[in-house]
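A single protein chain has been removed from this complex, and every other one stays in its place.
Chains here go by letter, A, B and C, matching the order in which they are written, and residues are numbered from 1 within each.
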Amino acid sequence: MVPAGDPTEQTVEQLAQRMQSGDVIIDGGNSYFKDDVRRAQRCREKGIHYVDVGTSGGVWGLERGYCMMIGGPKEAVQRLDPVFKTLAPGKGQTPRTPGRDKLGGTAEEGYIHCGPSGSGHFVKMVHNGIEYGMMQAYAEGFDIFKNAVSQDLPAELRYDLNLPDIAEVWRRGSVVSSWLLDLTAMALTENPTLSEYEGFVQDSGEGRWTIQAALEEAVPADVLTAALYVRFRSRQQHTFAEKMLSAMRQKFGGHVEADAAKKSA
Amino acid sequence: MVPAGDPTEQTVEQLAQRMQSGDVIIDGGNSYFKDDVRRAQRCREKGIHYVDVGTSGGVWGLERGYCMMIGGPKEAVQRLDPVFKTLAPGKGQTPRTPGRDKLGGTAEEGYIHCGPSGSGHFVKMVHNGIEYGMMQAYAEGFDIFKNAVSQDLPAELRYDLNLPDIAEVWRRGSVVSSWLLDLTAMALTENPTLSEYEGFVQDSGEGRWTIQAALEEAVPADVLTAALYVRFRSRQQHTFAEKMLSAMRQKFGGHVEADAAKKSA
Amino acid sequence: MVPAGDPTEQTVEQLAQRMQSGDVIIDGGNSYFKDDVRRAQRCREKGIHYVDVGTSGGVWGLERGYCMMIGGPKEAVQRLDPVFKTLAPGKGQTPRTPGRDKLGGTAEEGYIHCGPSGSGHFVKMVHNGIEYGMMQAYAEGFDIFKNAVSQDLPAELRYDLNLPDIAEVWRRGSVVSSWLLDLTAMALTENPTLSEYEGFVQDSGEGRWTIQAALEEAVPADVLTAALYVRFRSRQQHTFAEKMLSAMRQKFGGHVEADAAKKSA
Partner (left out) sequence: MVPAGDPTEQTVEQLAQRMQSGDVIIDGGNSYFKDDVRRAQRCREKGIHYVDVGTSGGVWGLERGYCMMIGGPKEAVQRLDPVFKTLAPGKGQTPRTPGRDKLGGTAEEGYIHCGPSGSGHFVKMVHNGIEYGMMQAYAEGFDIFKNAVSQDLPAELRYDLNLPDIAEVWRRGSVVSSWLLDLTAMALTENPTLSEYEGFVQDSGEGRWTIQAALEEAVPADVLTAALYVRFRSRQQHTFAEKMLSAMRQKFGGHVEADAAKKSA
């Protein structure tokens, strides 16, 4: 399996040249689904099968298992079924979804054939978009907790909260329990102020591609987009947009930043 | 324990009148934390302790257990500790957070004393705000899946996805696994099109109060707010804002809705 | 000048075939700037100049004049300067920007050469993105006015406001005065309830392309994106996302939409 981007492109090219009709290429990275469709087409012309597999589980895959989202031609995917079954986490301890037995399929084993070429990475792409949104929901909530002690609030409505304890107690029966919450509890237990983190947050291609898909489908994706923009913003000291706001305020109101800053300080 | 809102106000009043110094009132509903602070103050004057308890677990509390977030005067909360310990879900099967043992406290038992009056309901309030954001993240992601088959997309980039299978496979090792995902898998297993739901979505007070807290603390809460606004919008056929947009478009561009509609159809 | 989209593609093709080296094609529609770049490249191979011109002014162009944003090779644009100067609105009554005289150029005449191929339509594209954001800002504000009379508000904090008067008074010296406000005043003067509009709002390509550009540049564009999503939402009765929210609420809280609806009614 190969990483995403240009190296992938080249690797697929080189593999395809060395392969014979009937062979299968598996792209298990995070390729853009439109690239999969293009590559699969080129491979098809040579009788080579191209299968795109998105995986989720992070660095915990070995311990927790990881699930696979597979796209590609039916016969090729079926031929590889033993491979996927072996790699997949299987039913494990996960409690069964009521009525699931009637549906059959391999989902409970931890892998699915999503559809034709690109669909595996398409499903994984949106998975990451959702991940951004969930992370941001927790992050904003804990930011509100962190600032609940602000001196701008009336003394009797000011709270100095224990963030590790809140994350921990929510792991027990709350509606917001999740694996991301488990990780949050870990991080806050190690360091309740997260002082070792700067807050400089990267985004991988999937987050942007998810919004691009929403635009192409005309689906309002307010939360997934806002979560992505927070990351864009986190990597700048100030945006040019913010300078524009200061400039306009100065022009219509004579507001001077320095004074304003003092006022808010 | 009593429900939130005016009945709560009256019940607390009546209880306080019948009680003696040293007695304790527990508000286990979803009161606004500022009301708690006010009520606790009035009770304190009579020597009565007022304790606010937020709980999370939904209708599944009995089966999964539910956790408690407690606010109020230290001695009253400590006196009630046996009650909370009994009601709390306890450690259960939840894997332990590394390093947690060093921190101690009751969080692993499923209940915590958050701080002074109102802090229990404050923490529960933000919990619900986060819940809205997480729900919206999943909802937008599956909306993108649902529309991946749109006729507006090029045929080779169009996917007819199996939503119940996607929800199910993500329950096994994926980064977005959560209890809300388990519930989503249940709902989609029952009915993959969710045709029995209209999409008319209520919001309880907590969601709005969370945003109000963010405003008071000057915390940017883009995701939590967007999630709330989607619910506001879901309960209207068209907003007046949308009529305004149509009116402006008609004025500057001569755009007529009917034609526009046909174009998009 | 030709409209955007496939007809444009074909027209450019056909024109290019009939033209000779040194001829110029002007695309005065709303083409996607990346298409301009591609077409200009193909034309260049035949020695033909391709110039992209974005115009703004709506159906009022004749009366108010309209401005032009021009992209393309310098010599071709300079050769066409007399044409642009003639079409442009000129300085008109617009009060001069202090210090503008030092900068020179044609901007005050109502047209500019933005840069190489595609830059004219790129600037026009973002113009439309901004237009969406401004329209939505007014629309939300007037929606808040419209609902200020809501029965959910305390009687003494309820206002039955005269929307046409508010739009009109803001046209005189207020910070939010603009041409879009003039149009809003016209529409509200004709019909204060805008009852002839349904609120079904189209979006043209430019709005989506603007967000796409923001994604490619990693620029947080929260307002421009939210304005676009409102239009997406306005064309649906309910999104699948909203059905997902209802389904999750039903699963964790036993919330039934019908009851919820009654409660909110």
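As a convention for this text, contacts are C-beta pairs under 8 Å (C-beta built on N, C-alpha and C of every residue); 3 or more make two chains touch, one makes a residue touch a chain.
The shown structure was predicted, so the numbers you read here are calculated from the model rather than taken from an experiment.
Only one residue from C:Gly29, C:Gly72, C:Gly110 or C:Gly199 touches the chain missing from this view: C:Gly110. Remark: the omitted chain is touched by one listed residue; of B:Val37, B:Ala88, B:Ala226 or B:Ala247 this is B:Ala226. Interface note for the absent chain: among C:Val24, C:Ile48, C:Val123 or C:Met248, the touching residue is C:Val123. Seen from chain A, the chain kept out of the figure touches residues 58-60, 135-136, 138-140, 142-143, 146-147, 179-180, 183-184, 186-188, 194, 197-202, 222, 226, 230-231, 233-235, 237-255, 257, 260-261, 263-264. As for the chain not pictured, it touches chain C at residues 33-34, 37, 41, 56-58, 60-61, 64-69, 88-92, 94-95, 97-100, 103, 105, 107-112, 114-116, 118-119, 122-123, 126-134, 136-138, 140-141, 143-145, 147-148, 150, 152-153, 156-157, 159-162, 164-166, 168-182, 185-186, 189-190, 210, 213-214, 216-224, 226-227, 229-230.
Across the interface with the omitted chain, chain B contributes residues 175, 203, 208, 211-212, 215, 218-222, 225-226, 228-230, 232-233, 235, 239, 241, 252.
The rule we apply is simple: only the chains that are shown with their structure count from here on.
A straight line joining the Cα centres of chain B and chain C is 36 Å long. Looking at chain C, residues 222, 226, 230, 233, 235, 239, 241, 252 sit in touch with two or more other chains.
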